[in-house]
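A protein chain is absent from this complex, but the other protein chains hold their places.
The letters A and B name the chains in turn, as written, and every chain counts its residues from 1.
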Amino acid sequence: MFQRLPNASGERVSFTIDGRAAEALSGDSVAAALIANGVQTCRATPVSGAPRAPYCMMGVCFDCLVTIDDVGNQQGCLVRVRPGMRVETQNGKREIER
Amino acid sequence: MTQTTRSDYDVAVIGGGLVGSAIAWGLAQHGQKVAILDEGDIAVRPSRGNFALVWVQGKGLGLPEYAGWTKRSADNWTGFSAQLREQTGIDVCYERPGGFLPLLSEAEMEHRANQLKRLHNQPNVVRYDYEMMDRAAVAKEMPFIGKDVVGASYCPLDGHCNSLKLLRALHTGISLSGVAYLPNHRVERIEQREGGFRMVTASGEVRSGKVVIAAGHDGRRLAPMVGLDAPVRPERGHIIVTEKTAPFLKFPVGFIRQTDEGGVMIGDSFEDVGLDTTVRNGVTSTIADRAIRIFPLLGKLNVVRTWAALRVLTPDGFPIYEQSTSMPGAFVATCHSGVTLAANHALALAPHIAAGGLPDEFTAFSARRFHVPAAA
C-alpha cells in the first residue's frame, strides 16, 4: 500500500488497468502507476503461479512484468505511463500472440 | 592441491557430461564400482550446449550402422527415461511427437529428399518411416508457419526431452547408485599399472581396473595415453532461448523447439573457431532471422539468453566407441549426440564395458576408420 504525498505535483495521465480507468502522474513508470492505484499484484509467475509485485523498481528484478498495449512481459518500471495506455496484469506464462 | 585420493574402482569414467554420466550410470546398474573424474565449475562442457533433441531422421548417411545405433537409442529412450524417473523421481520430460525439419526453398526440399533417399538406400541400413511433406501438410499440423516455408521432412521417431533435467537425473541416479563423482579432478596422466590404470589428476591419484575416456574435447589429449585415438575437433554452435511462453509448439522442429518449461530454444550454427565460446551477435541475429521466417509469431518474444558451445566432432561426424588393443580395459566413447544416444550409452554400451569388451557390432565405430590410407 502506497499513497501519493499531498503536495506531489505533476500532470494527470489517464490510462487503464485490466480495462478499468485509472490515473497517474506524468512522471510515473507503469509500475509506479500500478502501485499508486492500489494494485497489489502485477503477475503470477510462470513457474509456480505465485503472486508477485514490483520489487526493485530499477529494471533488475523482472517482477513488475505486465502486458502493455497488448505486448506481454514488459518491465513496468522501465516504461513511462502514457495517456490511453492499456496495462494488464499477467497470469503465468506469456501468450505467443501477445 | 596435492592431496592423494587412493581409492580403488572397477571403472574410472573420465568426463561428467552427458556421455560420461550416462555410461557411469549404466555401469553402476551392472554392479560396477565407478568413479567419475570431472573438471570444475568452469570447463568446456559441450553437453551443456546441447539442444535436447532425441533425433533420428537424417542420421547415418555414410555409416549405416550409425542410423541403426541412433534408432535403437531413440527406441530405448522410453524405458530409459522411465527407469530414471523411478530411481530419482525426476521426470526428464521425454516426448516423441515426431519431428519436422523445415525447408525454406524448393532447392532445400530437393536436397533434403535426395539426402534421405541416399541414406535409406544404403545396404543393410535400418528401416523406418519418414516423409517429405509439402507446405499444406506442414500447415495442417502447424498453421502458424511463415510464408517462406516450402515444406519439411518428418519422422515419427523424433522427439525431445529436458536435457538439464536429464543431466540432473543422471547425477542423482549416479549418486544413489554409489558412484563417486569427483569434481576438480582434471586428469593429467593415465598410466597402466598392475593390470589396471592409475590416473594422475589435479586433486590427487585415482586407481581403477578399467578406464573410459568420455572427456569430450579432452579425449584428443587423453586417448593416446592408453593407445587409443580420438581425433575430435570443436565446432561452435549458438543457441538462443526465449522467455517462458504458454505452450504453442508441440513438435520439435529441427532447430526450433519449445521446452516443457515454456522457453523456446532456437539454433544453430557451425563455426570452426577452436575452443572459443564467445557469442557473436551477427550469428545469433541470423539464427533469429531464420526462426522468424519459419514461425513469424516468434518475433515478439523476448530473448532471455544466448550462448555458444562446442560440438565434439570426429572427422566424419560419427561417434567413436573403441577398446584399446594395447591396453585392454581402456575405452573411449565420444560423439556429438549425447542426448539422443544417452539411452544407448546407459543401456547398450555400458553393459559391454562392464563385461570387459566391446562386441563386433562396435567395430564400425572404431577410430581405425580414419587411418585407412586415402585411395590413390
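By our rule, a residue touches a chain if its C-beta (ideal position, glycine included) is under 8 Å from a C-beta of that chain, and two chains touch if they have at least 3 such contacts.
In the analysis below, contacts and distances are computed from a predicted model.
As stated in its UniProt record, the chain not included in the shown complex is "NADPH-dependent 2,4-dienoyl-CoA reductase/sulfur reductase-like enzyme", which appears among "Energy-coupling factor transporter transmembrane protein EcfT", "C-type cytochrome biogenesis protein CcsB", "Acyl carrier protein" or "NADPH-dependent 2,4-dienoyl-CoA reductase/sulfur reductase-like enzyme". Among the residues B:Ala139, B:Ala246 or B:Val303, only B:Val303 touches the chain that is left out of the figure.
Touching the missing chain, out of A:Ala22, A:Ile35, A:Val66 or A:Met85, is residue A:Ile35. Between the chain not shown and the residues B:Tyr181, B:Phe318 or B:Phe331, the one that touches is B:Tyr181.
Considering the complete assembly, subunit B touches the hidden chain via residues 16, 38, 40-42, 48, 164, 167-168, 171-172, 175, 181-184, 238, 240, 242-243, 261, 266, 268-271, 278-292, 298-308.
Interface residues of subunit A with the unshown chain, by the touch rule above, are 1-5, 7-10, 25, 27-29, 32, 35-36, 40-41, 45, 47-48, 50-63, 65, 73, 77-78, 80.
Basically, only the chains that are shown with their structure count from here on.
Centre-to-centre, using mean CA coordinates, subunit A is 43 Å away from subunit B. Residues 243-246, 248, 261-262, 297-298, 300-302 of subunit B touch subunit A in their complex. Remark: subunit A residues 46-47, 71-73, 92-98 touch subunit B in the complex.
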